[in-house]
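There's a structure below that I have some questions on.
Removed from the display is one protein chain of the complex; every other protein chain stays in position.
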Amino acid sequence: MLLVALVVASGAGFWSRFGVVLGKILKSKKDASFHLFPIGKRIWDFVWEVVLQAKVIRQRPLPGLAHAAVFWGFCAFVLVTLNHFAVGLGLGFLDPEGSFGRFYFYLAAAFALACATGILGLFVRRFLIRPKWLGEKLSYQSGIIAFLIFLLMATYLASFFVADANPATRVLWWVHTLALLTFLPIIPHTKHLHLVLSPATVFLSRGGFSQIPALVGDEDFGLIAGTDLTQLVSLQAYSCVECGRCTEHCPAANTGKLLNPKEIILGLRGYLNDLGPAASEPLLGMYNAEEAPFQCTTCGACEFQCPVGIEHLPILVGLRRGAVNTGAWENDYGAKLFLALEHGSNSLGLPASDRDKFIEKAGLPLFDGTQEYCLWLGCMGGYDPKGREIVADLARVMNYLGASYGVLRKEKCTGDPVRRLGNDLLFQQLAEENLKTLAENKVKRIVTICPHCVRTIQEDWKDYGTPPPVEHHSEFLARFADKLPKQRDGETIVFHDPCYLGRYRNVYDEPRSVVALAGELVEAPRNHERSFCCGAGGGLAFLGEETGERVSHVRAAELVATGAKTVGTACPFCNSMFRDALAESGDGAPQLMDIAQLTARGLPENDPS
Amino acid sequence: MSGIWVVLEERDGRVSRISWEAVAAGQKLAALTGLAVNAAVVGAQTERLAAEVATKAVSKVVRVEHSLLAGYTADGFTLALQQLFESENPAQVVFPHTYQVRDYAPALAARLGQTLIGDVTAMDEGPVFTRQLMQGKLNGTYRHTGGGTCFVSVQAGAFRADAVEAGTAEITIFSPTIEAAQIRTRPSERFRGSAQTVDLGSAQMIVSVGRGIKDADKLPIVQELATALGAELGASRPICDNGWLPMERQIGSSGQTVSPKLYLAVGISGAIQHLVGMKGSQCVVAINKDPGAPIFEAADYGIVGDLFEVVPALTEAVKTAKQ
Partner (left out) sequence: MKIIVAIKQVPERDAQVRIEAAGKWIEEAGLQWALNESDAYALEEALQLKEKHGGEVVVVSAGPERVGSTIRESLAKGADRAIHIDSADLGNRDALGVARLLAAAVKPENPDLVLTGLQSDDLGLGQTGVILAELLGLPHASLILHVEKTESGLTVKRELEEGWFQTVELPTPAVLTIQSGGNKLRYATLMGIKKAKTKEVRVVAASELAPDSAPVVVLERVAIPTKQKSTQMLGGSAKEAAAALVEKLKFEARVL
């Protein structure tokens, strides 16, 4: 009877907080662009990330395994725990003498051992080793939870060494029970809420990387106040386990800026706790600095790493939208960028005739609807001297391969920087105009040197029409790798994975196969999906001086430290950011070359193209 | 109708250079139309000015004088010249295209039922007048088709002040009737922009220095050129990063955006971050020892050479020209 009362009390304690949280999530605005189906990917992600703990382990192997041990321990203990309470009511269903019962109890014991070891390890890490990503303050909640979990496993294991008749059995049983019943109400009051929420969070993701939802109706301008927080955002805010993996790889947080992705999410949680989803106070200002979201390069390392399924990018862009779509964001450089695109064709504010002159001088063929590829120049390819060199070299290679291509007479900026900065008015105008140009010119297929153009055209323009398929020039070149000359005695080349090609598009091997044609590939310490941003993304290339260390310099130093003779890039923005940074390294600095340039230099000398 | 009238302006007590250019334009117009050229000077004390004008080949010089014309005001000058022209009934009036003229001449023309053909760069048989349209991308040919006076103003440098022929002219005085209450605006003395902060954004001329200077102690070479031109000093990012010049002088995407009449890029390669900061310049001159430097694409005039030779030579040439 006492047991029942305690269980009820524990349950009530759980619900008193969980009910509130669930309420806040459900009371939030509905997500208009959320679709449950197709459900296949959701199920797969759930199995991979939750059941198999793949993300948790992969990005931080040792702590990840420890955590997996604890998690799997919990899963294995379901039957044990149910049986435990059933026994208390005289209704035990797992017979320790029976074959299944015995098998199960020993299996659970193995898990319990792994779990106890795991939780001990995690305790040591958090309280003794103290990695800085877990934050400055020691979390007593974590200490208590760790203790309870250890106690649960210890009492379970101890029960094997105590005969049933021993009164110690009953003590162990009660200690275990009390530990459980104490644990339950603590869950929703701490970050251990993720035990309940994160499986749902992973399952209910938006369905794509950096999936920015469309604005709904005439009153929606982005994330301004509590009333703009949607159910998914609230769910994600409450799921945060404060592991700090997002912050660990954030280029802004790593260079002394105010932005800390973990704090952005926790700030929203704080807002929901204090004010709720119906509040009209601004989200920024109290819980997070107003400038913080504008220091984000949208590199995606945060969202990519998050083991509980939080999608930081739509939130950061949402916060920016709220400030930009209402005109509240006052920034000279931002205004300059927007004004340049309001009436001009490119983000640099240069006259379109400059691009025309380049096309003529470089002898690039014009697209006339008959060629297979439209070579999209983009702002950097059309106007930046270095970007133009990259385009010219790519054209040489395409000529060599006999590919049929042309460049459009007129291009407008794809709108990537304004999209990431949250200016939906300008983005819509640019997307619609460009889609019209593509349709008028009967473009069937696009290849371009800039991963930002690739992403924006292929994914973001979908909000306003149907873009033709787009590929990055690394994908194009890799397809023809066997037809391109292999350079002998090539130097060491360290390849820097662009954020918008790697994390955003999952393209890692293609540029490497192109680099391998030119020289010896060297990996940077942080490579593939862990690549450290060059600092240009999210519109930041246009926003002037940064505070703290310069992101590009930090990454450049890392690349230089590999000792490679050449830094290989696949994005004109990365190229531009590293140009000055590498020059600072003095005369021994590695040369900087795009993969198109690396390929072109291998073409036969007397090749007429 | 009494011929062609040129309205001259003073600068530091003498006839301004652009006014002489207007006289040259008037004399050209005389050649085209066979009409006589007359000159008018406006102010409160115009004796010396008139005497200067009277040494040129004009028919007469009229001193439009009134105490209320001591300083320029739109109301004062419009009233005075309206009265002069109503009495003289010119066929043509030629102004120099100055800020002052832009402030009152359109109103004057409108008052007399006419429209000014402003900022003229050439004139031909007709007479027809050429002016620039679409920020210099087009030339337009204008003709005065109505009856009455044709008003034009001429662009600085379109006609040559030294082409004005010498001669002698009679001087007369014209006293317009102006009441104090008719002058509705009160202008102050002129002043410079604040000397403290560097405001490259409003500079008319900028000399900009880049990595080609190699060393901070070579900067005075470029500074001298800037001083000779009366230009502000600007720099590309690396110069400011090194602390050779303060950050406020940085021109580029993370610095200032400038749009001067003249931009001289010395030892600057022309990376995009710099180009976006100065693309609005009216006239760009580039000096660089690398003939392939991208800055030359953006320049109207380029000199491929060693800046340590070219810049001092240019400073001398500028000083000579200004004498």
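Going by the order they are written in, the chains are A and B; count residues from 1 in each one.
Here is the rule we use: a contact is a pair of C-beta atoms (placed from the backbone, for glycine too) under 8 Å apart; a residue touches a chain by one contact, two chains touch by 3 or more.
Everything quoted here is computed from the prediction, not taken from an experiment.
Asks: Going by the contact rule already stated, which one of B:Ser67, B:Gln204 or B:Asn242 would touch the omitted chain in the full complex?
Replies: The single option touching the absent chain is B:Gln204.
Asks: From the listed residues B:Gly26, B:Gly118, B:Pro176 or B:Gly234, report the one that touches the chain absent from this view.
Replies: Of the listed residues, the one touching the omitted chain is B:Gly118.
Asks: Of the residues B:Gly26, B:Gly43, B:Pro90 or B:Pro106, which one touches the chain left out of the display?
Replies: B:Pro106
Asks: Determine which one of A:Val324, A:Leu364 or A:Leu435 touches the chain that has been left out.
Replies: Only one of A:Val324, A:Leu364 or A:Leu435 touches the chain omitted from view, namely A:Val324.
Asks: Even though one chain is hidden, which residues of subunit B still touch it in the full complex?
Replies: Interface residues of subunit B facing the absent chain: 74-75, 78, 98-99, 102-104, 106-107, 109-111, 113-119, 128, 131-146, 148, 155-158, 160, 184-193, 201-205, 229-230, 259, 261-262, 282-283, 285-286, 296-297, 299-306, 309-310, 312-314, 316-318, 320-321.
Asks: So which bits of subunit A touch the chain we can't see?
Replies: Subunit A touches the missing chain through residues 215, 218, 221, 324-327, 332, 334-335, 338-339, 342-345, 351-353, 423-426.
To be clear about the criterion, only the chains that are shown with their structure count from here on.
Asks: Nearest whole angstrom, what separates the Cα centre of subunit A from the Cα centre of subunit B?
Replies: The mean C-alpha positions of subunit A and subunit B differ by 57 Å.
Asks: Considering the complex alone, what residue numbers of subunit B touch subunit A?
Replies: Within the complex, subunit B contacts subunit A at residues 237-238, 253-255, 257, 270-273, 275-276, 279, 294, 297.
Asks: Provide the residue numbers of subunit A that touch subunit B in the complex, in ascending order.
Replies: Where subunit A meets subunit B, its residues are 333, 336, 348-351, 357, 380, 383-387, 541-542, 544-545, 576, 579-580, 583.
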